[in-house]
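Left out: one protein chain. Kept in place: all the others.
All chains are identified by letter, namely A, B and C, in their written order; residue positions are counted from 1 within each chain.
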Amino acid sequence: MDFTHSPRAQEYIERVTAFIDAEIAPREPEYYATLRSQDDRWAVPPMIEELKAKAREQGLWNLFLPDSEHGAGLSVAEYAPLAELMGRYLFAPEVFNCNAPDSGNAEVLLHYGSPEQRERWLRPLLEGRIRSAFCMTEPAVASSDATNMRATAILDGDTVVLNGRKWWSTGIGHPDCRFVIFMGLTDPDAHRHRRHSMVLVPLDAPGVKIERMLPVMGYHDEPYGHGEVSFTDVRLPASAIIGGPGRGFEIAQGRLGPGRIHHCMRLIGMAERALELACRRATERVAFGKPLANLGGNRERIARARIAINQARLQVLHCAWLLDTAGALGAISELSQVKAAVPAMAQEVVDMAIQLHGGAGLSDDVPLAGFLTAARALRMADGPDEVHLGVVARMELGRYRT
Amino acid sequence: MDFTHSPRAQEYIERVTAFIDAEIAPREPEYYATLRSQDDRWAVPPMIEELKAKAREQGLWNLFLPDSEHGAGLSVAEYAPLAELMGRYLFAPEVFNCNAPDSGNAEVLLHYGSPEQRERWLRPLLEGRIRSAFCMTEPAVASSDATNMRATAILDGDTVVLNGRKWWSTGIGHPDCRFVIFMGLTDPDAHRHRRHSMVLVPLDAPGVKIERMLPVMGYHDEPYGHGEVSFTDVRLPASAIIGGPGRGFEIAQGRLGPGRIHHCMRLIGMAERALELACRRATERVAFGKPLANLGGNRERIARARIAINQARLQVLHCAWLLDTAGALGAISELSQVKAAVPAMAQEVVDMAIQLHGGAGLSDDVPLAGFLTAARALRMADGPDEVHLGVVARMELGRYRT
Amino acid sequence: MDFTHSPRAQEYIERVTAFIDAEIAPREPEYYATLRSQDDRWAVPPMIEELKAKAREQGLWNLFLPDSEHGAGLSVAEYAPLAELMGRYLFAPEVFNCNAPDSGNAEVLLHYGSPEQRERWLRPLLEGRIRSAFCMTEPAVASSDATNMRATAILDGDTVVLNGRKWWSTGIGHPDCRFVIFMGLTDPDAHRHRRHSMVLVPLDAPGVKIERMLPVMGYHDEPYGHGEVSFTDVRLPASAIIGGPGRGFEIAQGRLGPGRIHHCMRLIGMAERALELACRRATERVAFGKPLANLGGNRERIARARIAINQARLQVLHCAWLLDTAGALGAISELSQVKAAVPAMAQEVVDMAIQLHGGAGLSDDVPLAGFLTAARALRMADGPDEVHLGVVARMELGRYRT
Partner (left out) sequence: MDFTHSPRAQEYIERVTAFIDAEIAPREPEYYATLRSQDDRWAVPPMIEELKAKAREQGLWNLFLPDSEHGAGLSVAEYAPLAELMGRYLFAPEVFNCNAPDSGNAEVLLHYGSPEQRERWLRPLLEGRIRSAFCMTEPAVASSDATNMRATAILDGDTVVLNGRKWWSTGIGHPDCRFVIFMGLTDPDAHRHRRHSMVLVPLDAPGVKIERMLPVMGYHDEPYGHGEVSFTDVRLPASAIIGGPGRGFEIAQGRLGPGRIHHCMRLIGMAERALELACRRATERVAFGKPLANLGGNRERIARARIAINQARLQVLHCAWLLDTAGALGAISELSQVKAAVPAMAQEVVDMAIQLHGGAGLSDDVPLAGFLTAARALRMADGPDEVHLGVVARMELGRYRT
């Protein structure tokens, strides 16, 4: 039992902390001011490229990637505290080239992509020169059940033809977005887990159309955004199918695991920053002659938030360690446990921090409303709470089945 | 013990229901489509004036006003089910000229305004020709404690001079907004409840400046909006002081009571509609071979929402009846009880409905994200939950003090 | 909308209040002291008969019974505040001859019993000379699903033969318990709701054996108690079948409705008294230089308890009024709503009051531990929370089924 981070993780923690303190935290107001004042709300504030260059220069780049040739070569448990630090600022992950869905897409191409795909798409993605999106969820069906999927990826000779409509394709609004990974039904008669394919689709392929950008609680999350995208007779060479036909489900499972825990890591950081803002507000703001901290149940709420964050962090670290030591199959329940618990925890902590801020909490003067939106959305993204609770229960009850 | 609505209320319920079913519900999509497509996001979709004319023609107008000369003359308990019906559509209250803060401002002018004020401002307000705002909350201090207020309304001969900064002035973005009611400190040496004045300020008075419009969870709630407003040496005749100097606190108390319960009535309607949407979704959407209603804890959540709404409605009705029969002083705890309980209930029910909708729930395809924002904001507007809980506890413990 | 009690109810409220204040409240310590000190823990403290005589003399007797010939002739809504008052003292209901399960058994015999049964068993029951029990729940099966029932009541010529094992037969430990109402399967081939019969069984009938008395959270609830009872070839004349064979389910439904709401009424009183004890403690007890009321979140907890009790009371009153005006079939959801909500509310309020009392709260120095046990048990008795939530959800979703 040893709760210390590895020396390598410790060293990265210090460097990422220093970078955030020096470069990101002080420029957060500027970032949002730029975003709001620019004519094109989907333009990327120039400071981002500047920060990316600095981070890359310092070797704080692709930290999420366990592969040490293409990434930092950190274990999941080593990456956890770094992702947490990034989670404190909504635009920080991109600075370190660690943002979703690019990170997950990179892992897919690294493990399943052809040499051509890796050269053509993975390389610029890992260099931060292009962005990407992931097209899985569909508007017309309950996408928590993958067997509902209606989009198709049909083989026709040596081409594959895509049709369907996807939404919540995050990042597709980014001006540098160049490709999406599309999932569709290829062979309805195959085994339930061999029916779907994942296809790498250049965003400018004929037949791909961004129908609209979707708001989340009123936010469009520019310059990333969440798109609804139609695919109409999109014809691509069959080599665009990642890993070959029928491996969509397998790849999705492999992709979603790390993606889910990465989200949870960042949510810990988000909740931690919300608590920090709450504590500062509670000590500085005065009502009825006392700092807010000394009014009503505020101290208890702060204490409960501390407890909830610490419990969640330990659970994420434990799950990360399990992924490192036992693999995805050895952490099925634990991964669903954190996915079911951490976004809800973050939503609650952020909501508490908002309440302590009064009206300011819901405005954009503090980042809390954006945090609440992110946490709320993550109770559905990558599988809703209920589906993950179902997995946990199934594993638990399975121990007693005869 | 009789839970039936009065014949008059029952008749109004039927007429308001019929109006909403015929005129509002079917045009909700059109309303939002117009709002989003128009060049000026702060313009009022033309259908509003059209609907207002129809409602007024049918006598469904100023229903909130117990005064039977200027309004419908309904008791608070009779108005409750009507406000609930309006609460189902965010733009419905204005159609019936029953929206905050105009309704509260109208009551202030009716009870405390001079004949000139009533003629010049109240009449067009009640006719729906102008809109208004209420400027009380301040950005720099905890406004839940009125003694913190920093804005000033200083008498200087027969003029009054206003200085200060207010925010969360709802409705100030409306193109028809013509005046605000401003609250400021007049005499710091007077009794704690006699220090402040309320002043009627034409929006175009020199020195009044809308600094910016504030988002709430990313929403600007156009065309109403929430403004941050500065008042710099705004000089007005002393007759602009409503009811005379030093009555600000008294008027505020009288104004906020009905305002609070009106919000709660509408929130019941909002929660009720959210539950309806949740039930429809739960029966229509299928995952894992079953309608969502038959998955996991969804039925229990629906049942708990039904229970929570019914309890809250009964409490609002009881509080309304108490206001009617015992007056504001006889309902101090009960008013704080509903204000502390109902927005939180609505937030929870709407959050549940969102979860059942998956990603759509957070988009603007259904009204739930807007509902969540409204309910969340009302846990702070007109006094945060904690302040109202404090009132309830004080009254409760007061029964046992020696 | 009128929340005042009827003049008759109001008059009874005053009389019951006066009786409790004068006769029951001051003697509560004596009651428990006697109970604990007597040699036979199942003896009834003599003060009970004395109090019963006084109550009967004052006409405060059988108040639960809407039938005005045999009872007080009060509506359900009129009885509600009286039952609430009785609920403040665990031994009070018996004093007014209003305790479960005798009240429910009396209603069964009144509506379905033969003249002989009414003369032989109902009369002394309503006179408080004998007690009774109800034998429905079985240890071997999930009794929330009545179709699981294994006990049998088989017709054999003009006799009926009972076999089976029941438990949680409350009141069977009382020295005056003389009969039980037993429910068993008569005809497995009949319609699902016509299979069972209810049989009036003298407690001394051969083959009836109290196997043991069951504790609830360590309490045996003497002198009433909860028994596990075996029925082995108990042979009775067929006339012992209440209302004739096959009507068990029908009678149970009719019996359980009022029984459930009566429990909820009493729980309101229990919660109300717990809150009163909590407030007294919070104002009198000092820690860290302040009364407990001024520490941490205690005031918020007190406020939330007040809100929860008031909401629950209104819901119970509304349900009672609905039973009076629309009958049991018009209140199916509402009855399940209160049964699902009120015991859980009471458990929470009492738990809060216990916490404010420190160790004393769990001892028998205050009645809170007994209250917690009672509230907790009622989350299962007469149908567990989950079954009632299921009913509420079914009714709710049913409105949207096509």
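General observations
One rule holds in what follows: a residue touches a chain if its C-beta (ideal position, glycine included) is under 8 Å from a C-beta of that chain, and two chains touch if they have at least 3 such contacts.
Source: prediction; values computed, not measured.
Looking at C:Gln38, C:Gln253 or C:Gln355, the residue that reaches the missing chain in the full complex is C:Gln355. Of C:Trp121, C:Trp167 or C:Trp321, it is C:Trp167 that touches the chain left out of the display.
For the options C:Ala22, C:Ala43 or C:Met217, the residue in contact with the chain missing from this view is C:Met217.
Taking the complete complex into account, residues 137, 139, 141-145, 148, 167-168, 214-220, 285-288, 292, 295-298, 351, 354-355, 358-364, 369-370, 372-373, 376-377, 379-381, 384-386, 389-390 of chain C touch the chain not shown.
Interface with the hidden chain, as seen from chain B, comprises residues 296-297, 299-301.
Contact residues of chain A toward the unshown chain are 1-6, 9, 77-78, 275-276, 279-280, 282-283, 293, 299-300, 302-304, 306-307, 310-312, 314-315, 317-318, 320-322, 333-334, 337, 340-341, 386, 388-394, 396-397, 399-401.
Here, only the chains that are shown with their structure count from here on.
Spacing of chain A relative to chain B, judged by their CA centroids, is 37 angstrom. A separation of 43 Å divides the Cα centre of chain B from that of chain C.
Multi-chain contact residues of chain A (touching two or more other chains): 296-297.
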